[in-house]
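Sharing a structure with you now.
Every protein chain except one is present and positioned as in the full complex.
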Amino acid sequence: MLGYILKRLLAVVPVITFVAIFVFLLLRLTPGDPAAILAGDAATPAQLEKIRTSLGLNDPLLVQFGTWIGQLFRGDLGISLISNIPVSDMVGQRIWPTINIALMTIILSVLLAVPMGVIAAWKHRTWADYAVMSFSVLGFSVPVFVIGYIFIQVFSIELRWLPVQGYTPPTEDFGKFLSKAILPCLTLATIYVALIARMTRASMLEVLGEDYVRTARAKGVSETLVLFRHALRNAAVPILTIIGTGFALLISGVVVTESVFNIPGIGRLTVDAILARDYPVIQAMILLTSAIYVFINLMIDVAYSIIDPRIRY
Amino acid sequence: MLFKTKTFEDAPVVLSIEDLTVRLSGNTTAKPVLDKISFQIRAGETVCLVGESGSGKSVTSLAAMGLLPKGALEVSGGRILLGETNLLDLNASQMRDKRAKSLSMVFQEPMTALNPVMRVGEQIEEVLDTHSRVSKREKKQRVLDIMEQVHLPDVERVYRSYPHQLSGGQRQRIMIAMALILEPQLLIADEPTTALDVTTQRQILALIAELQEKHGTAVLFITHDMGVVAEIADTVQVMNHGILVERAPVETLLRSPQEDYTKRLLRAVPSLVPRQERTDKPPKGGPALSVRDLDKAYGSSGWLVNRAPTQAAKDVNFDIPMGRTLGIVGESGSGKSTVARCIMRLIDPSDGSIKVAGAEIAKLTRSEMRPYRKHIQIVFQDPFRSLNPRWTVGQSLIEGPLNLGQDKTSAMKRARELMELVGLPEDAVDRYPHQFSGGQRQRIAIARAIAMEPDVLVADEAVSALDVSVQDQVLKLLDELQKKLGIAILFITHDLRVAAQICDEVVVMQKGRVVEHGKAASVLGAPKHSYTRALIEAAPGRSWDFANFKELPTVAA
Amino acid sequence: MLSFKEGLLDKTARSRGASTLRAGLIAGALLSGTGLATSAQAEEKVITAVMHSGLRVIDPVITTAHIVRNHAYMLYDVLIAVDENFTPQPQMASWAVSDDKLTYTFTLRDGLLFHDGAAVTAADAEASLKRWGVKDSGGQLIFDVTDTLTATDEKTLVWTLKEPYPPLIDTLAKQSALPPFIMPASVAATPATESISSFIGSGPFKFVEDEYQPGVSVTYEKFDEYVPREEPASWMAGGKVVYVDKVKWVTMPDSQTSINALLSGEVDYMEQVPVDLLPILESSDEVVSELRDPLGYQSIGRMNFLYPPFDDVKIRKAAMMAISQQDIMGTLVGNPDYYKICGAVFGCGTPLEDETGAETLINGGDVEAAKKLLAESDYDGTPVVLMQPTDVPSISAQPIVAAQALRDAGFTVDMQPMDWQTLVGRRASQSKPSEGGWNIFFTNWGVPEINSPLINPMLNGRGNDAWFGWPTDDALEALRKDFIKAETLDEQVAVAKQIQAHAMDVVNYIPVGQYLVPQARSTKIVDMLPSPVPVFWNVKKED
Partner (left out) sequence: MSAANAPVSRLQPVLGLLSLPLRLRKLGGGPMIAAIVLIIIVIAAALAPLYIPHDPLAINAIYRLKGPSEMFLLGTDAYGRDLFSRVVMGGRVSLFIGVGAAVVSVSLGLAIGLVSGFFRVADSIIMRIMDSLMAIPSILLAIALVALNGPSLWSVIAAITLPEIPRVVRLVRSVVLTVREEPYVEAAVALGSSMPKILWQHLMPNTLAPLTVQGTYICASAILTEAILSFLGAGVSTEIPTWGNIMAEGRLYFQIKPSLIFWPGLMLSLCILSINLLGDTARDLLDPRLRKREA
């Protein structure tokens, strides 16, 4: 087990290395000039050149890459070209809203989606199944920002139940945090619920056809127990997998949702950084999100063995 | 052969099925799956339901349990009386209440029938949880008790084990424990030993008989295996296409079957008596296939994890002359299929020599191997997966010849001839595999192999998935082809009856090693190795000559 | 549960909270007599304002971005500042000019303190001015003629020139784009190409470092020791009296969200409201919209003088003639209350306003004349590379409407969409248009940034040292010198008129109209100064 985890962790190295090279090259080949952004409208070419030199943008690519990797190994993510603040500080500020919203979304989604999927599979080809499937197809079909706007319009503007925008840390005021986080979470959850409910349904449908489910029924076990004790645990591996790979989807949702609801998270930080060509921030963020993605999927792989005793590493 | 002879006329009727009709859901025009089946089972009686695939025997059992697949099959008429209660009148929760308590079931595949993610102890306990209220301690005691009764070793450990940590036989014992813990009046066993090796099968059959005796349970035993029927049945019912063909006490049925279908079925059962030794000399020249010191080891030292390699085959030696058949028999895990796949070079042998038509092929690379492929061909077990479903039969048949450089027209012409040779119409080449039955597909697979004009044909459990009647035909076909073409056949099987019918020589394998090797008559007739003997003794109904409705005179009891 | 969350979820917030507390304690200890408890407990007056952009850069010298300038006005003070009549007034310092116009003496007023408690000295001012002079084009002109700039004592700064430079006071008092903010001398020692990292100023607000999230929000707190001037506030001049405890600037990714937040009372103020969305605000009694800045923005098109076709004045003229300000402004703004057709390079509503030469622009364009002129020229159909920013709403319409007009006049237009940051990078490229360069782009300027030849970035004819487009125009440079020499407003107006005529004649750039941006505020926010720069002194928040 430990050996397996170690092995998987080592396998992460080439993945992250490739991501690092890819992102670095992508950015350096991108037109756009952080110096020009930094200097504003009235700068002259000579001034731009000076700023570029002082930012180290005139060094050869290899030197820049080496510097960056060197910094990374010392745990230094660099300094934002635009804000002149260490990237790690920026990330530190901005990552908590995202993590809190994402965690809440995942919890909410799983709580909603899994029972939905189970019921849909159990009531295969009945109105309940069709209702769940319709919802999940619909969830895939409406752009996230439209869902966000509709929620705002209905719950914040018409009904005035919830705030329109913003974020309060849960440590500061948990009630406020909740009231502000509900709509973004629901918005984000729509597509995630759709995804998980679909996978739960498909996986359950498959499992419900298995012999041991028939055995459980032959024992006279009640349907609820058949579904949740026997079937769901066996159906869990693909569901977990989709939660892991769906994390990528969550990221793209986060980017949009943070814009719609004005949440100071890393999604907006990254998009802003890309649009401003703030290289150290973009590099750090893409590397970080990739690492989180890889890490989450690693955790999920490990979780398989807890759920399914047949899987041992 | 000692048949059970007890009569049950005085025993109370446990299950009474009256005019049971089952149809495809929402389809009243098609022929019913079960057509007005009626029979009774009395307390302590074992009723065997025999029939080939599609006869409706499993549907009968599922209907009794109320477990017909929803939306696919439904009962459209008749009654299923358990005691005085018509099970068909019960609602879902009443029916649940009956299961395990009044009637219970054991399924075919013990691996898939147990929940892989629950400890087996919990799975047995669940029956108690569902149907009774007992203290935790008593519950565990009862579970351990029933586990003892089904002769599981080290019950405390097994209690905590997951299904995958147990052997197939142990799993089936768990299933039986689960089915009998509440001492139901009726046990339905649906092919409970089909997936097991013969030695295990023998133990499980004995166990069922023992428990039945102890608790006076009525048993509805579903099987396709006449040998099993002969061993355990009190009463036999033969089913065909949803109709009950014949019902009789076991001895009566085996000695003097009344219906044609029953007779046909019995005649197709291969005999355990080895075939006559062939008198004609094999053609001159070296052996068609020669295997020396063949080794195959799996598993390796990982980078971080070190595992001891598994010896799948070790020191395997044999020759097959042209025109002769050599059988490799053994239970699952004996390494017989590994040997076949090594010889086919579908996997790479670890060591040893394989000579086909005089050429050494054990160490050839994939591309070097290609010219030698023509000499050795294979027929697989599963006729539904061994043909590309997207290709017409003709396309499949000419694949090999085209690789050898034949032109398409002549290859196709040859394909038509081959169809005829294997007993299929010529125009079969234009059809797709799904349009054929399992037996027909197996013929096509044989034709495809023959198209290469090989020296050696490897038949890897080639008739195991087929019903006995079809099995019989395919075996005959192989025999004919061998006579016509003079090919050597390597026949891999777990079924001693089949081996006895077709093999000139038999190799017995156990745990990757050859334990006995000799003429079929001597190996099967006078086995020297204890394992071989155990295998033969475990073969059910081995002293009965089914095909001729009488005892086998020669076999010692 | 809560403590678990605290530990797990929001470490940063907590440690930040703790350090704020520490800072508060220290501050409390320093404040003689003010109890910490009472100051913390008192009902804080906080204005939450949605600004037009997020603050990411904190150095007002390194960039001319408006948000940074606005930030600097919160944090820093200036020596002299312009009032609503465009007249320079003393702010931190009063000044005297010698009779020969060569020596300027500035005297700092009493009571000026930096946020760290140090007194503001003339040496700080000297260092700040010198750093500014490296970067600001107006400053560069002054330093070209400067003999010495020295602090002679704590309060006195003497600036001597080699030759008279009449607009010196105007330049120092300018409110945009790069006013000379006064920083501590140690901070001002940072090279002008590197960003400062200190938040110490002497302005009416202090920076709350712990609450700064680049691009998201920035919080200022009242600087209690700030001594405002006695005079009433007027634009950037007069007494900067602060009536609130804190001002929090936030950014919102779109105006829709901002408006909703304003309507629901989550924020108090919105700096820029898209004109089209004003109707939403009208329905509310608690929110008012208004024009704070009467001058607004000048929208411009700039051509590249280095490459064909726009290296040819005739073709530039043809392009200008094709364009109609009405079409552009109508599309960009819509509501005529919020734009002006204005052909003046120095903007309308300014002292130097003049529209000579802009007749076609302000009269709906003259496509026929443009066609004719283009036909007479050597234009060979070379595609005009028009850079179109896709992500900035205030410059979205200009390229699209102009492209249509140019095509109507017979130009081949290659409109290349890109994000704004790509555009600002690419406009600095002097490559051929077909090889990564460009022919024309559009941008906007606040009118105070272009209302004089001294500061208007486009009106610079120094070739490669000029603003993007790089015109070499000696006549323009001569006129600018004349303007500098002009000593009275009348003289200045006369020269400005010539510059206007010249600029239009050579099509230095194309003003495509002047538009106004309304702001919106909660009715609780009162007495906001109507200045081009949004400032938060003088303003009150009612309960």
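We call the chains A, B and C, going by the order they appear; numbering starts again at 1 in every chain.
Here is the rule we use: a contact is a pair of C-beta atoms (placed from the backbone, for glycine too) under 8 Å apart; a residue touches a chain by one contact, two chains touch by 3 or more.
Being a predicted model, the structure only gives us computed values, none of them experimental.
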Checklist line | In the full complex, displayed partners of the excluded chain | finding: A, B, C
Margin query: Can you say which of B:382, B:453 or B:479 touches the chain missing from this structure?
Written below: B:382
Item checked: Sole contact to the chain not displayed, among B:119, B:164, B:373 or B:511 -> B:373
Note to self: One chain isn't shown here. Among A:29, A:46, A:62 or A:306, which residue touches it?
What the structure shows: A:29
Check: With respect to the chain omitted from the figure, which of A:5, A:205 or A:302 is a touching residue?
Finding: A:205
Margin query: Across the whole complex, list the residues on chain C that are touched by the chain not included here.
Written below: 254-256, 259, 274, 276-277, 279-280, 326-327, 329-331, 334, 388, 390-391, 393, 396-397, 400-401, 404, 415-419, 421-422
Checklist line | Absent-chain interface as seen on chain A, which is shown | finding: 14-16, 18-19, 22-23, 26-27, 29-32, 130, 133, 137-138, 140-146, 149, 153, 157, 205-206, 209, 245, 248, 251-252, 255-256, 259, 270-271, 274-275, 282, 285-286, 289-291, 293-294
Margin query: Using the document's contact rule, name the residues of chain B that touch the chain not shown here.
Written below: 71-72, 344, 346, 366-367, 370-371, 373-374, 376-378, 380-382, 384-390, 396, 399-400, 403-404, 432, 434-437, 445, 448-449, 452
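As a working rule, only the chains that are shown with their structure count from here on.
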Check: Can you name the chain whose C-alpha mean lies closest to the mean of all the C-alpha atoms?
Finding: A
Check: How many angstrom between the C-alpha centroids of chain C and chain A?
Finding: 38
Notebook entry, point to check: Between chain A and chain B, what is the gap in Å from one C-alpha centre to the other?
Noted result: 50
Note to self: Give the residues of chain B touching no fewer than two other chains, as numbers and ranges.
What the structure shows: none
Next item on the list: Show which residues of chain C lie in contact with chain A when the two form their complex.
Entry: 2, 5-6, 9-14, 17, 54, 56-59, 62-65, 68, 135, 137, 177-178, 191, 193-195, 197, 213-217, 250, 252-254, 256-257, 260-261, 263-264, 266, 391, 418-422, 424-428, 430, 436, 443, 445, 449, 457, 464-468
Item checked: List of chain A residues in touch with chain B within their complex -> 3-4, 6-7, 124-125, 210-212, 214-223, 225, 229-230, 233-234, 307-310, 313
Item checked: chain A contact footprint on chain B (complex, rising order) -> 65, 67, 71, 92-93, 96-101, 104-105, 107, 109, 112-118, 126-127, 130-131, 162, 164, 175, 178, 303-305
